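A protein chain is absent from this complex, but the other protein chains hold their places.
Chain IDs A, B, C and D follow the sequence of writing; residue 1 opens each chain.
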Amino acid sequence: MHRFLRISILLTGLLAAVNIFAAESSQLVPMTEDSLGPLVEQPIEFPHDRHAGDADKGGMEINCMYCHTYARRSAVAGIPPLQKCIGCHQSIESVRETPRIKKLFEYWDAKKAIPWKKVHDLPDFVRFTHQRHIKRFNEQLNRPIQEVCGYCHGNVKEMTVARRSKALSMGWCASCHEKDHPVTAEGGTPIDGQAYWYGFQKPESSGEVLKAKGPNDCWHCHK
Amino acid sequence: MSKRHLLALFSNFDEAELVVQELRTTKIDGFNVNDDMVVKSAIEHPEVEEFLGEKPVYVQWFTLFGATMGGLLGFFLISGAQANFYAQLKGGKPIVPLPPNFVLTYEMFILGGVFITVLGFLICAGLPARRSPLYSANVSEDQIGILVKSDEIATDKLKEIFSKHQALEIQEEAGK
Amino acid sequence: MKDIREDIAWAKINQDVLKSLENPRKLYWWILFGAIAMLGIAVGCEVYQYNVGMGVANMDNPHMWGLYIATFIFWIGMSHSGTLLSAILHLMHADWRKPIYRFAEAMTTFSLLTAGLFVAVHIGRVWQIYYALPYPNDRGLWPNFQSPLLWDAMAIFTYLSSSILFLYVGMIPDLAICRDRIHAGWRKKLYTLLALGWEGTDRQWRNFRVTYLTIACFLIPLAVSVHSIVASDFGMSQAPGWHVTSFPPYFVAGALYSGCAAIITLFIILRYVFRFEEYMTLPILKKIVRLTFAIAMVWTYLNAVEFASVWYSHDEASKDVLIQKASGTYAPFWWAMIFCGSVVPLVLAFKRFQTNIPVLFAVSLLLNLGMWLERWMIVAPTFSHGIYPWAWDHDQWPSFVQWGMVFGSFGWFTLLFMVFCKVFPSVSMYEVKEMVYHRSLHLKKGKADEQGAH
Amino acid sequence: MMDSGFDRRDFLKVMGWSGAAVALSGCGNTSIEDGKETVAPYVEAADYVIPGIGVYYNSSCAQCDAGCSINGRVREGRVLKLEGNPASAINNGRMCGLGQAGVQHHYNPDRVREPLLRNGDKGETITWDKAYELIAEKLSSVDGEEIAFVSGGVSGHLKVLLGNYLSSFGCKNHFVYEALAPGVVRAANKKSYGVEMPRYNIDKAKVVLSFGADFLGSWISPVHFSQQYAQFRKGTNGQRGTLIQVESKMTLTGANADRWVHLRPGTEGILALGIINALGTAKGDIAAAVAGYDRAFVSKETGVPPGQIDKIAALLKLRSPSLVLAGSAAEGYAHGSQNAEAINLLNYVLGNIGKTIEAAAAIPFPQMAPAKGNTAALKTLNDGLAAGKYKVLFNYAANPVFTAPGAMKFKGNMAKADFKVVFAHYFDETALQADLVLPLDSALEDWGTHVPEYMVEGAQINIQQPLMEKIHANTRGMGDILLALLKQRQADEYKNYEDYYAYLRAAMLQNKAALGGVDADDDTFWNETLMNGIVKLEGEATALSGKPNVAGLKLPTLMENDEEYPLHLIPSVNISLRDGRHSNQPWLQESPDPLTTIVWDSWVEIHPKKAAELHISEGDIVEITSKTGSIKTQAYLFPGIHPEAISIPIGQGHEALGRYAKGYGANPFEIMDAIFDEETGELAMHETRVKISKTGQKVIVVKDESAAGAKQIREKIAGRVSTDEVDLSKEV
Partner (left out) sequence: MSVSNLLENWSQFRHAHPVDDKPHDPYKWAMSIDLDTCSGCNACSVACYAENNLPVVGKEKYAHGQVMHWMRIEHYWDENLGEEGGSEFPDQGAQFLPMMCQQCEAAPCETVCPVGATNHTADGLNSQIYNRCIGSRYCSANCPYKVRYFNWYDYPSTDDVWPAEMTQQLNPDVTVRGKGVMEKCTFCIQRLHAAKVTAKNEGRIVREGEVQVACQQACPTNAISFGNLLDPEARVHKQWKAQQVELDKDKQLKDEKEGGTELRGYRILESMRPYPSVMYLERVRESAI
């Protein structure tokens, strides 16, 4: 008799657990969060850390969007035209003779484009706009640009050649879209008359700040 | 004090029944008829139960429990899943439409019921089981086996009773 | 004439049945070979279709569904009468079912497995089919629980797993017998494993009885729900000819119908192949035949009801579809269905045919054909003559790929079924013993009363 | 927008922006990838070129001669889609399917890529310089009269260059050949109105009576007329315009008419006079001229019931102004000019001239005005070739071997010229006969200026500019070729034009003032011109002459029935394939013919009644035989055709051209008799008589139309109301 009791209790626990787990699983985020993607062989081993890194670490603290200038204007962030690299480097004699820069000038003299390898390559059916994310977090929420880029690209300023450091999987994206982000923050560009209305999840204003989730409609990110 | 097992085989139920009656009536010390006797047969035989007397069966409780849990699990899993972040309207129907969910709940109800019933069966029937110390393949053919467990002192008495009723065969073994 | 001889010795029962595991007649191997060959064709077709695309099946817009779905329903339906015999008749204490329910139950299981295949075959991107499973994933996505297709999946899964359990639980005592009788080899290991150390103790029997009964109780509503859900795949849609209220009962009846027909076929085959003449006796066959006849009439009635209600209603579209069926491209098949489904079974009403094996064999095949046609006639005409006239298309014809796949599915089913019968006792020994025992008891009692009277 | 210091061609370079470029099969790369695809950024980027964002350039459409101005969407240096240029009065940002398919002409896999010189029956690749030398050499050995230059309609600076080139060796044999040009109507208009191409104001008319003018489909400037038509339907203050179409084979326009009147082929003129008669408003010589054309007679001749004639007359009287159009169906006969003039006369009688028919402005630079394509040219050319007059033959933007009536035996005659140069986009039938094939740039790679024949408001010059860099390194623009050829002869005159672009720019800047850039500096003017894509000009006003003379207006009464060839052959113009030069553009092949929804094939339209007589049913392969020859194609029972006529669409039946055209359908030109309009010498395309017979084969006609046979069944799908049931004035 006791056996039945024990077993039954055990079963209850088990099923209950399964139930909760299953019902909650939409919250699951991928395990690969913050695990570095493979190291990609680039034609020129571009040192992000020298350019964008902090001064105390010997970096130049160049704004991400100085080179990836399209990010705030277009869906794609863009790789800077060779022109841009040369623009600075022809006047920087100190490193003129280093192998990487030599290579750079070879391309320039040949007027040949550098065949960079894509590091963050989303599937073809995904529609991701850098522009909106920059606007939303850098301009509206007034977050520093390196942080904003970092949301998806990780801490690039400490890498040489960039490596993928976020999962970039659907669940991963959703895990952020699901959060309630404040719509405008102190010092950010205020937005007015813009309806944030995704599905029926109206922006909920907790106290002062108006908060809204990211888009949840399939067609928003899938083309 | 060590126990001994005896298995007696009989050709038909009437014999077996008499034996059981006798074991019931005669007082043998070192042998408890309710705990120490098992009847083995090739078919499911109502009379066996009659002469062994009613014993409780708990399987249906498992069934009840399984079915309810299954149903609940079904409904909440489905409704919960429908109410996820991507919740989208479909065909003008509510996002958590009850009729379809009930259909699925119904299926889950049965699924849970069946699974847990079988589980219950295994538990209640003590399956899977190790082979008992004494077993004869004839039991699965056409003979009735009566397996008793007793102190040594009781064995002779038991044997006597068995043989009195033309037991076809009596196996004996020293159980540890 | 008796369903079975009361004086068969239990030992003989064991022997006879166990013999079927050892040496069936030659025909068995021919059947097996044929089945594999047929399956081969289907595999070829599937590989082709997988690589090139669904187009090779020659479906189009509007013919989005073809023989795959039709055959899918056919196999689902087939499964139902297994449950009828094993569960319903069990509750009815109709003990003549005992020698034959085992293979019927097996038929249920395997036809469900066959039906399952067609889902995969039909899907355009079978490599993504797991999207349809409700499992926790990092996308946080779930299938659409509103879709009748998903209800289908759920119902069929439940039905399949329950049937397997039912089949297995009911087989445990027999497995024990096999374990005890067979002395070496992989079979020994297998049976020992599956018998779970069954020894037929009173406690085991007691729980066994209750369990078996309970599952039987669950299976009956389940079986009904399964095919009414399949019916709702169509009933829930807006398409003319599908959106019919009488579909669920119609489907269930059809299911039992085709199932019983199939049972007759298999009964006859097994009886011969495994030399079960003593157990699968003609009187039992007779009972099934009568059952089949009854169901055939029910089906005919529901058929008539469906047509009548469509005809009487103001739903012009459905009416057109009906007219199309009877007069359009599909007319020959439609009339063939009526003939096989409603006329042929009348043969079964005649006593002299009820035990005439060759006739029954032929008839049962015809009935099955009829039921397959029925499913096809439900699916196809609605597509070719739907609501929107611009999309009408009366002469799209399934390609050899579709036909090959349908053909092969029978091979697949036969293969599974035949292997099962060779590995497991396809006649339930312990239950035949019970049957024999009870009947002999009954007989004795009868005799005793007579003497008492003198 | 652009600074001239920056070489324009540079940013047209295709940028290997794999990220934004489409990856084939969206379900291919289904997971996040690292370091698989490459990104090749610009070496130098103009700051308005942003990856992922389209840049739009104006240019002009070269798919037909209507002269629509287009606006091309360019992404990462690839032109993706063409839209209409809203600034253009001709198409107001609209576009037809044919124009849309321009990109498929540009990206077509079957384009000629290298200059080829005939060697036996093979062509061997040669360099351009070699090709030029060859031409120079050949020309040196013959004199001007022995050279013939065939071209389609040309205008703008290209025409100027061409003219200069031909005159440079004193050649006067420039044959401007367009298979489907409204030659007869031009002549008739000249006679009746004093101008060849007046401006038709369909939108101002309350009633349009069109004699086989398919102005919604393929007539003169369909996109423009379609817009006028829309306006005409909306009407002014709820008074909706009424369209009556009179023809023997229903055209797209006919299908949109309020009343489609079918008449016996060729009797359009008679009906027109009949209507004048019925109007009874005509006076003097006109009245006299139409006196004989009473109801009974006309109705007997045309097969139009008298009641119908009265109704039409009544409506024309009731609602004014109206507009009467003479279209290709009316002009396609030996007495085509007569038909057209009769119809124009009706316009005069109704007093439409000056209201719905106005004088169009002419382009102030006559040398740039379009050289109007016609079919009369073909006759002279063919005779010349047959007589062996021409030693050297140039061919550009025309495909006479495909479009010349079979009776002319053009292919054979062409062979008589001993050196044939063809400037080609595709290996079409004519190019295959050539000794030298020179590959051309597509319209989206080339520079140019165009002057439309049909001027809508004022006059305009369309600018054509490259939307992307060449796909094939070794093709050249016609302008560049002519320039190069001219340099052979008059090196110093053209030495300071590095290429056609330079020439064009210089030429435009030269009359900057006249082109409306009086005090703009060169660069701004040039850049703005390019940005606009059009140069709008006042244009020189032309005047309509007053009263047409009716003397000499004689219409043959019913042509006697030909016993052997009882049926009229009506070669119909398919809205998207036109004269067949575009048949290799798959979108056009797959876009169904509006009336039959047949794709990828030819068909012969037969009236069900006639078909029943001949026991022909849909899908029968029938043989159509004329005096000239016979072709086979599938039958389609079509209610919109006169039982005495059958109709086969033009444009299919290519033996060459490319993978999407070769071997599809049959070419009605093959069986066309060489009968010409008595007055203008234009080819009378509708004159051919044929007989039709079953071959016994049968096919399933490939069409979009379903088993329901284009009928609405049960449900209301395409609704229709008559004018008295609606109140359009309420509408937006």
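Just so we're on the same page, a contact is a pair of C-beta atoms (placed from the backbone, for glycine too) under 8 Å apart; a residue touches a chain by one contact, two chains touch by 3 or more.
Since this is a predicted model, take the numbers as computed values, not measurements.
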Left-out chain, listing which of the shown chains it touches: A, B, C, D
Residue, one of D:Ala40, D:Ala334, D:Ala386 or D:Ile471, that touches the chain absent here: D:Ile471
From C:Leu84, C:Met107 or C:Ala153, residue that would touch the chain that is not displayed: C:Ala153
Per the touch definition above, residue among D:Arg75, D:Lys138, D:Lys204 or D:His335 touching the missing chain: D:Arg75
Among D:Arg118, D:Arg233, D:Lys355 or D:Lys512, residue touching the chain not depicted: D:Arg233
Of D:Ser155, D:Ser210, D:Thr529 or D:Ser576, the residue in touch with the unshown chain: D:Ser576
Positions on subunit B where the hidden chain makes contact: 76, 79-84, 87-96
Absent-chain interface as seen on subunit D, which is shown: 14, 20-28, 30, 75-76, 78-84, 91, 93-97, 100-101, 103-104, 107-109, 216-217, 222-223, 226-227, 229-230, 233-234, 240, 242, 244-245, 250, 252-262, 311-312, 315, 318, 471, 575-576, 586-592, 594-595, 597, 599-601, 607-609, 639-640, 659-660, 664, 700, 702, 704-705, 710-712, 715-728, 730-732
Touch list for subunit C against the chain that is not drawn: 52-55, 58-65, 122-126, 128-129, 131-132, 141-144, 146-150, 153, 233, 236-239, 383, 386-388, 390-391, 393, 396
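Rule of thumb we're sticking to: only the chains that are shown with their structure count from here on.
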Distance-maximising chain from subunit D - centres being C-alpha averages: B
Centroid distance [mean C-alpha coordinates] between subunit D and subunit C, Å: 66
Set of subunit D residues in contact with two or more other chains: 27
Interface hub residues of subunit C, defined as touching at least two other chains: 140-142
Residues on subunit A engaged by subunit C in the complex (per definition of touch): 21-22, 25-30, 167, 169-172, 174
Subunit D - residues contacting subunit C, complex: 27, 700, 705-708, 711-715, 717
Residues on subunit B engaged by subunit C in the complex (per definition of touch): 38-45, 48-49, 52, 55, 57, 59-60, 63, 77-78, 81-82, 84-86, 90-91, 93, 97, 100-101, 103-104, 106-108, 110-111, 113-115, 117-118, 120-122, 124-132, 135, 137, 139-142, 147
